[in-house]
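Everything below concerns the one structure shown next.
Here the complex is missing one protein chain, while the rest keep their positions.
Letters A, B and C mark the chains in the order given here, with residues in each chain numbered from 1 onward.
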């Protein structure tokens, strides 16, 4: 038994789940690059995507070490298929709503619901027995604090803005909230009450109603995704797969 | 010199150009499947896509024989990159307009401009020295006659319909007409006058103005495409490339 | 009264009721509901498979899939026409779908995660649909029966195509076999639920039977389907995901495990994985197409006016 094998590691499954979450949402949010509603937001969203891609890289690198067999951050990101991905279904959904193909309310609500969860998740993971994961959690926590503040501020601005912005944001909330049920299939039920607190508090300030979750449980974390992940990956992986022997 | 080598063949370049045209437009128009403005149109567009995909298959099969080296219809369709594709740029553009992500006026105008061209092109190719290509031309001509009639009828209906439909159709015409300049980089300048006749006649009946073509020449036929072909192919080829050893 | 008597006699004699014939209001209403639900299912059913047209892994499979989805649109068209013969317009029917008042088959609220799902839908979903629909080819309402004959022919063609495509995939790579098995695992139970609640819990069935609209009970159809499918699964080399599934020598039928009816009702009540999205896509396509339909109507009106003027 060598030193690496004897040190404590998070499971490959958990690392890939965290990495896939970060990559898929980072990839989605990067769709706003050059298309934001105002230049400052364009830049802010790109920043948050960069944070997420950075997190994904650290996590995939760690996962590659754990998995061995010549895996690398890029083999894990570019050469796994949709049913190998372990991200929450919420994160792969397009920014579309009934009103618009790319609706900023959907973007903000998703970032809010997810960053509130990750705020708690990274906080808890700082105490992981896997020292490397604990380190990634520490770094990511700083970043997600900003993501949470950003999306919370906008949630309130949109919820308490115009009639249209209120309606769009409530609609986005109704649309996305059911997907958060998947958060609680994880091994962290203890996070649920504090998450409820963060969410309810912000919704109150925004004047938004919390919809009751009534929908079938999504199963992205076990590799059963919505129709939207495969096209996202098809696009993302196309160039890398077209030139498998290339240097980039 | 064996029998195959001594028989007359159209150039591989020409066959791929014709095949890529058919496949790319067939792929684009299939995006309407399930999304048409009225069920009958949904079905009509799928029909025309089927015709185009069928033409592409015959042409690729012929091209595969001409090229040899183990090429097949699917290796030519799924394992060439965007810069290998020889289709007209016009055919790869999304159905988007300033008004809408998927604008039926764009679809109809493109189908009209292109089918008018192919009507003449297939007619001429019936006399090809390449007997196989002449046969494909004969079969395709029957199909394109319907495509032309369908798009011409709708062009007139939309041009002479409501104020909105007139405006959308004129806008689509202004948007797409410049791309038809690429038709005349081919070796068939003789088709230009009859094409002008077909186009002008329909525009007149539709009450639409023919915009003057003032734009840089597109170069899809030489492999220099717009930004839109690579994502179309990334999606189309993703599954085939993810499983190169699979049987389908 | 006399009309009712004449109607009952026709039903009893297994004669067809035609649009111009008198019929009880409840019969008419039931038929409109059933035919339009079926039509809506065809239209919504274009989405889960349509999702894979752009990525079909060979040109042949692309053409087959596109043709199949197009056929579903065609079925929708026949069925809306059949419903229209009962005095309800397509606009009214679509409106009921778009506002969520009308239902469609719950099976289409499941996502298509893999290419193998397309084949499995052909094999199992179309297989189940045929099982349901073949008896309707003999139903008492003429236009519906005739539409179903045509539809069933096409559906069984689709079913064979689906099975054939799975056969090819099972001869492919180990990943392909795993994907086919995964798709079968996910679709099997929802497909069994397609036949509707157990007879004990089923409303409307008796009246439907009496009217010759329904010919076999939900459980009878389900049993026939299971018995037909088990040997096909063996040929394919996939395992049906039910540990209780086994041949019952005594009954000369297969026993099968308990269906999760809670899940079924959740999906029926709008909480399946894709209900909201399927409906939203449909509504969006319809709304986005409004200007096209308006234009066609305006043009037709102009043409009529021109013809009148010329005639005058």
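Note that in this section a contact is a pair of C-beta atoms (placed from the backbone, for glycine too) under 8 Å apart; a residue touches a chain by one contact, two chains touch by 3 or more.
Bear in mind that the values here come from a model prediction, so they are computed numbers and not experimental data.
Colleague: Indicate each shown chain that the hidden chain touches within the full complex.
Modeller: A, B
Colleague: One chain isn't shown here. Among A:17, A:86, A:150 or A:168, which residue touches it?
Modeller: Touches the omitted chain: A:168.
Colleague: Which of A:134, A:181 or A:240 sits in contact with the chain that's absent?
Modeller: Hidden-chain contact among the options goes to A:240.
Colleague: Pick from A:35, A:129, A:200 or A:214: which residue touches the chain that isn't shown?
Modeller: Residue touching the absent chain, from the options given: A:35.
Colleague: Under the stated touch rule, tell me which residues of subunit B contact the chain that is not displayed.
Modeller: Spelled out for subunit B, the touching residues are 82-83, 98, 175, 178, 214-216, 218, 224-227, 230-231, 234.
Colleague: Considering the entire assembly, which residues of subunit A contact the chain that has been omitted?
Modeller: 23, 27, 30-31, 33-43, 46-47, 49-50, 53-54, 56-57, 60, 73-74, 77-78, 100, 102, 104, 156-158, 160-162, 164-165, 168, 235-236, 238-240, 243, 245-248
To be clear about the criterion, only the chains that are shown with their structure count from here on.
Colleague: When you check each chain against subunit A and subunit C, which touch both of them?
Modeller: Chains that touch both subunit A and subunit C, as defined above, are B.
Colleague: Measuring between Cα centroids, which chain is at the maximum distance from subunit B?
Modeller: A
Colleague: Based on Cα centres, what is the most central chain?
Modeller: C
Colleague: Just how far, in Å, is the C-alpha centre of subunit C from the one of subunit A?
Modeller: Roughly 37 Å separates the two chain centres.
Colleague: Distance-wise, how many Å sit between the C-alpha centres of subunit A and subunit B, to the nearest whole number?
Modeller: 40
Colleague: Suppose each chain is reduced to the average of its Cα coordinates; what separation in Å results between subunit B and subunit C?
Modeller: So the centre of subunit B lies 34 Å away from the centre of subunit C.
Colleague: Find every residue in subunit B that makes contact with two or more other chains and list them.
Modeller: As it turns out, subunit B has residues touching two or more other chains at 235, 238-239.
Colleague: Which positions in subunit C are in touch with at least two other chains?
Modeller: Residue numbers touching two or more other chains: 55.
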